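Certain chains of the assembly are absent from this excerpt, and the rest are unmoved.
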Amino acid sequence: MKIAIFCGSMSDRKLMKNAEDLLKELNILYIYYIISAHRLPDVLLKTIQKIEIKKVDVIIAGAGLSAHLPGIISSHTYLPVIGVPIYNYPNPLSGQDSLFSMIQMPKGVPVATVGINNSYNAALLAIRILSIKYDKIKKLLFKFKEKTRTKLIQKIEKNL
Amino acid sequence: MKIAIFCGSMSDRKLMKNAEDLLKELNILYIYYIISAHRLPDVLLKTIQKIEIKKVDVIIAGAGLSAHLPGIISSHTYLPVIGVPIYNYPNPLSGQDSLFSMIQMPKGVPVATVGINNSYNAALLAIRILSIKYDKIKKLLFKFKEKTRTKLIQKIEKNL
Amino acid sequence: MKIAIFCGSMSDRKLMKNAEDLLKELNILYIYYIISAHRLPDVLLKTIQKIEIKKVDVIIAGAGLSAHLPGIISSHTYLPVIGVPIYNYPNPLSGQDSLFSMIQMPKGVPVATVGINNSYNAALLAIRILSIKYDKIKKLLFKFKEKTRTKLIQKIEKNL
């Protein structure tokens, strides 16, 4: 087990589907937790404590509105935590609330934030982090980038 | 003991001085906790659990940047929690980050947010809440409003 | 009678339905006033004056655009006033206008503001405030939080 993904509700999980799709495509194992930081704070804490035993290397956490989930996780762990600010249409404030809540963390508790609703990049960032430790994943990442590149070039040539 | 005030650092406490001044002027007891939600999360949790024993009725919490403190407290208590978004010049984003982080809480975990850096109103709101329970505080509040009013009218008359 | 809810129009009332649903679910009595702060200012003032006689403890007021209603009420009462900034799609400015109009009150006239369109949290905050005075409501609140918690945990377990 290398990656743990957290979000606060099933509807957030749907908005973060791109992350799961990428991890599945690359056959990278992950464990998923759906726990609201605010409504089940004690369950969240117990879960974070169990994670290090489970040999998780990187954590991804998505949250909307007052998006505290990744920050709270980061305050309870030594692992790198990647945050995905979620914008769930037709919420007002265009995801600026989630982005600011997530990224403006105080000194000492970093959250590696990616673009609004960009869970794909969160997964790819997690893989890049794993790749500095696991050679197998580094090779996988190389092959994946090569494949993506080839597809992009073919697409361009087709369009010209 | 009726009111508990929380903030994350001594510099935040200074920015919330108006709240303390008002409570002192009206002789309302309060207890003060300076605990960073992100850097000492376990100390924070233990403190919140002890609060109900101490007969606290209302909680005021101020925080800046990714201002999670009032939200975390609210998720661990049944008491009304008043939040003060703190803007500490020359931080960028004008306190919009603290305001959005604090107020856009999910369903089920309310934070009664007041204006940016307006800890005076937080204290006054806490007193209004206490006044529905304690007749003594209701009388105090009446007298205080009358006094403020008289001062304002005198000031106007002086200026004319 | 414990809670009074104010809003400016029937369409605002619809957007605040979550507050009523929660109060009904918990059998908490409330009285509803639909009065535009700007179009019927004298009717509003008379209504506020009658409220204290009716033993109201907490006021909830929702408003959109230049959202003055909760502030005006707060300036005429000693009771705690909870404000709900309303965003009525497809109005421009994403509810930032209502949020800023409502929360940036001057010293001395607090409005306990909750998230944009989050009338559910306004109702829950009102109940938390009542619970410091009425033991019956405190018990109700405990039971409700327990029930909500159990439901959330079952939902998580079902999804795993």
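Order of writing sets the chain letters: A, B and C. Residues in each chain are counted from 1.
Here is the rule we use: contacts are C-beta pairs under 8 Å (C-beta built on N, C-alpha and C of every residue); 3 or more make two chains touch, one makes a residue touch a chain.
Because the structure is predicted, anything quoted here is derived from the model rather than measured.
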When 3 copies appear, how many make the full set?
-> 8
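Simple rule for what comes next: only the chains that are shown with their structure count from here on.
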Cα-superposition angle relating the copies chain C and chain B, to nearest 5° | 180
Separation of chain A from chain C, taking each centre as the mean of its C-alpha atoms, in whole Å | 35
So, what's the distance in Å between the C-alpha centres of chain C and chain B?
-> 19
For chain A and chain B, let me know how many angstrom lie between their CA-based centres, rounded off.
-> 34
Which chain A residues sit where two or more other chains touch them?
-> 36, 39, 65-66, 93
What residues of chain A sit close enough to touch chain C in their complex?
-> 10, 34-36, 39-40, 43, 65-66, 90, 92-94
Residue numbers on chain B that touch chain A, as the complex places them = 8, 36-39, 41, 45, 65-68, 71-72, 74-76, 93, 96-97, 100-106, 108-109
Complex contact set, residues of chain B against chain C | 18, 57-58, 78-80, 82, 99, 103-105, 107-116, 118, 120-122, 124-125, 128-133, 138, 141-142, 145, 148
